[in-house]
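For this depiction, one protein chain was excluded, whereas all remaining protein chains were kept in their positions.
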Amino acid sequence: MDDFLFALDLTGTFVFAISGATMGTRHRLDLFGVLVLSFAASSAGGILRDVLIGATPPAVLEDWRYLAAACLAGLITFYRDADIERLRNPVQWFDAAGLALFAVVGANKALEFGLGPVSAVLLGMLSGIGGGVARDVLVAQVPVILRAEFYAVAALFGAAAVVAGSLLGFPPAASMVAGALLCFGLRFFAIRRGWRLPVARQRGASPGPGPHR
Amino acid sequence: MDDFLFALDLTGTFVFAISGATMGTRHRLDLFGVLVLSFAASSAGGILRDVLIGATPPAVLEDWRYLAAACLAGLITFYRDADIERLRNPVQWFDAAGLALFAVVGANKALEFGLGPVSAVLLGMLSGIGGGVARDVLVAQVPVILRAEFYAVAALFGAAAVVAGSLLGFPPAASMVAGALLCFGLRFFAIRRGWRLPVARQRGASPGPGPHR
Partner (left out) sequence: MDDFLFALDLTGTFVFAISGATMGTRHRLDLFGVLVLSFAASSAGGILRDVLIGATPPAVLEDWRYLAAACLAGLITFYRDADIERLRNPVQWFDAAGLALFAVVGANKALEFGLGPVSAVLLGMLSGIGGGVARDVLVAQVPVILRAEFYAVAALFGAAAVVAGSLLGFPPAASMVAGALLCFGLRFFAIRRGWRLPVARQRGASPGPGPHR
């Protein structure tokens, strides 16, 4: 079970790092900037989760294999950018996979640390979206989670499935697979079919880019 | 006393969440993005405070009522945006109230955890401004606290009043009410009368948006 979790975590790290590295090469960052963005995208969620549940130092800093996976993904993306870009819209699928994996792993770890169901769902969601938020904030963009099709909602459902499975006494591995499939499936159909949540109607003339006055 | 603190904290959560949600609807985020921004604006300060004093998991994650208050505020703002926008400059008053409440609650909690007076003032200020900073960073704006009239200064004074009250042996509730009134009052008059702190004189031609060279 621990090996299974670790493999999942490492896979999520790798795919999120590709998402971060792709964002980095698109913004014309240099090699090391791309590696930093790979690491941030892959690890910010897990680091945030571990800091919030008091599990310091964060797992991702204690085991060099996370860093290695993130750097490997960054190097492949950097030197093989052409191949990765050629795949149609690759980032979003890697992103969806990382989201699903991190949301369920994060919710499970929060449960193991004795947090309640609501906190565990929230921490699973934060684990899932933290890396993407860090990635987007670092390139000075409004995070895609705040606009994208069912992004954070999908992470929320994936984490909720893990917590529900735990409350119902299902084995964690089964709940996590189910939660990850649910999360990834939601994102998949949301992107494919353009599902969107409602946006507040805007009235008046200028929405205005100014500060909140 | 604990009930009093909890009610204050929940009220601050609610008003900050409205401030975050209003920012979200103005940036045309979808429903869930608005809720995420509500939660970030309402909770980032408290989460930062709790992480910094080592009180993990943060209180705001342990009690579902904070999340519920943030989501309720977000939903009301989202579906009743017209009403809220119609009030003149609503965000800044909600913001000032949240600032005042969080600054005094944060300073008081830091004192309870045994931090020294300077740290407690600083943590009170961080509790107050953390949510607003997170809200603004998430929509890729320079945080209003770095430009606004007496914003962080007001939080600083509110927190300092709580710490001063504690050093002088006054009851915490009295110090907190006084600190909150001081902070809100400073913001109120600063906005109304356009009080501003000095800005560095600029010389030379182009301030330039470039990096720091």
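Chains: A and B, in written order; residue numbering restarts at 1 for each.
One rule holds for everything that comes next: contacts are C-beta pairs under 8 Å (C-beta built on N, C-alpha and C of every residue); 3 or more make two chains touch, one makes a residue touch a chain.
It should be emphasised that the depicted structure is a prediction, and the values quoted were computed from it without experimental measurement.
Of the listed residues A:Q92, A:N108, A:S127 or A:S166, the one in contact with the hidden chain in the full complex is A:Q92. Where chain A meets the chain that is not shown, the touching residues are 19, 22-34, 36-37, 47, 51, 54, 56-58, 61-62, 64, 67, 78, 81-82, 85, 89, 91-92, 95, 136-141, 144, 147-148. The missing chain lies against chain B, touching residues 51-54, 113, 115-116, 118-119, 122-123, 129, 133, 137, 140-143, 145-147, 150-153, 196-204, 207-208, 211-213.
Everything below uses one rule, namely that only the chains that are shown with their structure count from here on.
Separation between the centroids of chain A and chain B, computed from CA atoms only, is 27 Å.
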